[in-house]
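Omission of a single protein chain aside, the complex is shown with its protein chains in their original locations.
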Amino acid sequence: MSEDINITINDQPVSVPKGTLVVEAAKKIGIEIPVFCYHEKLGPFGCCRMCLVEVEKMPKLTTACTQTVMPDMVVKTESPKVIKAQQGVLEFTLLNHPLDCPVCDKGGECPLQNNTFKYGPGDTRMEFDRANRDKATPLSPVITIDRERCIACQRCTRYSDIIEQESALVMLNRGFNNEVGTFNNEPYDTKYSGNVIDICPVGALTNTQFRFKARTWDLDNSATLCAHCGCNCNMTLGSRTNKFMRIETRPNDLVDDGWVCDKARFGYDFIESDHRIVEATNLVDGEYKVAKTLEIARQTAESLKKIVDEYGPESIGFIGSPFGTNEELYLYHKLFRFTLGTNNLDHKIYIDTPGLPVDHYDFLNVETANLVLLIGSDPAEELPILDLRIKKAITRKGVKLAILNDQKTELDKIADLSLMYDVGSDEIALAALANSLALELDIEMVEGETSDESLTGIAERRMKEMAELVRTAMKVCVVYNPASLTGNSIFMLKHLLGVINKIPTMECGAIPAAPFTNSLGAMDMGILPDYYPGGISSSDSGKVDQVWGDGSSLQSKGLSALEMIDKAESGELKALLVYRNNPVIDFPDRKRVESALKKLSLLVVHDMMKTETSVLATTVLPSNGPGYDEGTTTNIGGRVQYRKRGLNTKNSPDWKIISKMINSLSEKPIEYLTSFSVTEELSQTVPGYSEISKKSIKKEGKTREKIESANGVVPEIGKVESSGQGLKLRIAEQLFAKDKILDASSPLAHHFLPSTLCLHKKDALKLDLSNGDQAILAANGVEVKAIVEVSNRCNPGAVIVPRVSDDQGLLRLSRSCSVNWVEVKKPKVE
Amino acid sequence: MFVFTSEDENKIEKIIKKYPVKQSALLPLLTLVQRREGYISPEAMQAIGKKLDLSPGYVQSVMSFYTMYHTEPTGKYIILFCHNISCQLNGADNLFAYTGQKLGVSGGGTTEDKKFTLHKEECLAACCGAPMMRINDIFHENLTKEKIDQILDSLP
Partner (left out) sequence: MLGSGALIVMDHTVNIVEAALRMSYFYMHESCGKCTPCREGTRWMYQILNDIQNGKGSSKQVEKLEDICDNMSFKCFCALGDAAVAPVASSIMHFRSDYDELIKNLESDEVSA
C-alpha cells in the first residue's frame, strides 16, 4: 500500500497518503483553504487561483488544489502573503461580477459570497462599469444561465467532459470574452445536466423551475432518496410551507458518487399532479363512493377473506410493484401469504429468481473490478447514475468494459469489446460464453450447439475473444438486466456466473440491474409466487417453517403475474389486489388484460396515480408514493437505504393501510408505530436483512447480506421460437419516457422521443423503408405507428422499439415475456 | 451539408497518422477546412468531430479560441493587418484605417464583392518589416499607402 506522508499546515502536523492534494490534507485537520474551481470529483485544475498558499522553500505561492503533498512540506494558509493574494484574487473575481446577491438564487449557499465574506477585501477599487452580458437565458428547458455571474471556474464544462463524457457544455471563445456554452447554441440537455447547478460556485447556473421561488435558507430540507430507478441515488428534497421546491444532490459515494440524473431533479412534478389518487373509493352501483381509507381497507380485507372462504386461497392474487418500499411489500407478503394463505404474489412479467451464485456487488465494485461485463443492460437509458459510474471506471480507473447485448448502446463507444447477439438468442449467447469458458476449465457444459454464428449472430471467434477477456480479468463485475432477458434465460445467466466463478483465482460478483426502483427489494420481500422473503423457495417447507413458524408453508404453487391474468380470464381467479402497478399498460396484450380484469369480482387498486388499471377497479386505495412516503428500498447493489418523507400529508401511510387489512383479519393484531417498526420486524424475519436497522442505514445505507441462489443444475437450452412472422420485437426501456410520472407538462418533455422503430439496413432494404419514413408495427391485431430509423441498432431480423410513452401502447404488440414477432409495414396510402 | 472530398479524406488520414492520439489532429483539420472553405461552418465542425471522436461542442470550443479561424464566409483574400506595438509605432493604425476606407469596410469585415476580408491581427512576427500585413499566405512588409494601393490593386 502507499505510504503516508507527513506535512505541517499552519504548524499542525498531518499525515496523509502519497498523492493527496494539499487542500484535502488541510480539510483533514479542519483547516479550510478557500476554493472555487476545485471539486473533489473533478480533480485538480488550478484556474481560479483562490487556493493560493505559501509553501516553505517554494519561491512562489502555489495552488493547494493542484499541489500534492511532499515529505516534510511546511504549508501556511494564513500568512500575510497569502492573505494579500486571497484578497487580490477575490477582487479580480468580483471585478465584473454583478451585484445580484439580493435577487440571486444562489444567495445563502454561494461559495463566492462565503469566500468573499471570509477572505475578501472589504471594498472594491473597480472604477469602471461592470461588463454586461446576457442575463438569465435558457441553457436548456430546465437550466438558466446568467453569464454575468459566471466566474469561469469551468466546473460545469469539466463535469460535462470528465463525468458525463459528453463534452456538451464547453468554454467558448477566449480571454475575457470566454463563455460557457454549447455547440451552435443548442440546448444543453444531457440526462445528467442538472448537476452543474449544484456544482456551480455562483448563481450562474440555476434551476429554471426553482428560480425566485424561495430563499434557500427558508427551505425545509429532507435527506431522502430518488424513487425513479434502481440506483436509489441520495438527494435532498427542499420544500417550503409543505410545497415542493427543488431537488439537490446529497452525495453518497457508495451509491451516486455525488450526482443525480435529471429525472430526479426535474421529474418530481407528479407530487402535485392532478392525477394523484388521494382518497379511497368503492364502486357502488356503477359509481365511486368516497369513504374513510382505513375503513375501506378493512372492508377490502374482509371481502378478500370472504372470497378465500368461498373459493379457496388460489382464487385471489396480489400483483405488487418494484416501486414500493420494502416495508409496504413485506406487509403485503404477510397479508397474502399468512393472513389469506395464498402464494399468488408477483411484481413483474419477466422471469427472475432471487439470489446469486457469486458475490452481490455494490456500485463501488464497478470501479475496483478489472472488467465490467455488461449483459443486456443499457445503463444510459435505464440507470443513468450507474452509467456515470461505469464511465468513471472505464475512463478513469483503468477498468475494461465488455458488452454482450442485443442492441447497440451508448457505452459501446468506450467498450473494449462489444458483441451483439440476435434479439431472442440471449439464452444461446450466454450458453456460448459459458461453454467457451467451461471448455478450458474442464467442467460440465451446456448441451447442444451454441457456437454456430447462425444461432446468435456472433462468430465463434468473437465469443472466444470475450471469454478470453473474462478469463484473464481476475476480477469481474457482471452487470445484467434481468428484465431484458427473454424466457428462461436468467437461469443460463446464473449458470454463466457460476462458471466464471470457477475460473481459478477469479473474483466475480454481479449486479442484477433491473431498471426499477426496488426490484431487488420486491424479490427480497417475497413478492414472488415461488419464493418467500430472503430467497427461500416456497417448496422448501422445512426452511419456511423454520423461519416463519410451523404451518407457515403453503401447499399450493403460486401463480406468476401473467398466470394470474390467465386465471382471471378463465374465471378461476376471483379477486386481485394490484399495488402500484399498471397491468393494462405494462403487461402484454392490453385487450386481454382488460377483459380479464373486468371478469374479477373484486379488483382492488392501491396506487398513487390514476391509471388505465385503476379505472377498472372495484375499490381504489390511495398510496402516498415518493415525496410523501417513507421506508427503505434496496438498490441494485443490494444497499438498503431510507427514503425519508419530504412533504406532509393527512393521508394514511401505505404501511398503515396494509397493516389495517392484516389486523382486521387477525386475532393478534400488531400495531406498528412508524415505518421503522416494520423495518425492525422484517430485519428479524427476512434472511439477509438482519443487520438492517434505522441506525445502521442512517448514514450511507447498508448492504443486506448476499442471498444465495439455489444450487442450479446446468440448464438446458429451451426451444428456439422461429415460427414467427415478420421481425422479432425488442422493446427498449427508457427512463425518460412520457408515462404516469412524467406527463405531457413535465419540464423533461424535451426528452420524450417520438415513437421510433430501429431497423438493420438489410431489413430496411427488404421492407423498402428508409430513415424518417412513417411505418406501422402490427401484431395481435394491433397497430402502432412509428418513425423508421435505419441505425443497425440490432442485428437483422429484429426491430428495436424504445418505449417512449404510455400512449404508444407498445406492450399491446406482445403476448409473452419471450420472443414476440411483429410485422413492420408501410402505412396504407389513402 | 458539409462533406469531405476524397482528396480531403486522404489528407486527413495522413494527418491523423502523425499523432499518437486522434484528438491532436484537431487544429490541422480545422486549418484544412479554413483554407478550403474560407470559414468553418457548424456542419464542418460536426464533420471534424466525427472524424476525431470529439463532440462538436469541443470542436467549437477549440475553434473559437483562435482568431484565425473564421465562423462566417470570408473573401477571396484575407488580410490580417498587424496592429501590434512595432507596427503601430510605425503607423499601422493610420494604414489600417486607410485600407478599411479604400475597401469600404472601415473597422474590418468582408467587402460586398466578397473579394477581401480585413482583420486586425496581433504581432505576426515580422516586426523588422513593420508595418506589415499578411494576405492569405504572403507577408507584405514596410507598408505605405502607395504600397498598399499597389498590392491590393494588383490582386486578381
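So that you can tell them apart, the chains are marked A and B in the order they are listed, and the count of residues begins at 1 in each.
The criterion applied here is as follows: contacts are C-beta pairs under 8 Å (C-beta built on N, C-alpha and C of every residue); 3 or more make two chains touch, one makes a residue touch a chain.
Just so it is clear, the model here is predicted, and its values are computed rather than measured.
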Displayed chains contacted by the hidden chain, counting the whole assembly: A, B
Touch with the omitted chain, as defined above, among A:Ile7, A:Leu42, A:Leu61 or A:Ile296: A:Leu61
Contacting the left-out chain in the complete assembly, out of B:Phe2, B:Phe65 or B:Phe139: B:Phe65
Residue among A:Asn177, A:Asn242, A:Ser539 or A:Ser816 touching the omitted chain: A:Asn177
Hidden partner chain, residues of chain A it touches: 46-50, 52, 59-61, 84-85, 88-89, 91-93, 95-96, 125-128, 151-152, 154, 171, 173-178
For chain B, residues in touch with the removed chain: 65, 84-86, 88-89, 122-123, 127
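What we mean here is this: only the chains that are shown with their structure count from here on.
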Distance from chain B to chain A - Cα centre to Cα centre, in angstrom: 49
Residues on chain B engaged by chain A in the complex (per definition of touch): 42, 45-46, 53-61, 64-66
Residues of chain A defined as touching chain B within the complex: 157, 160-161, 166-174, 181-184, 413
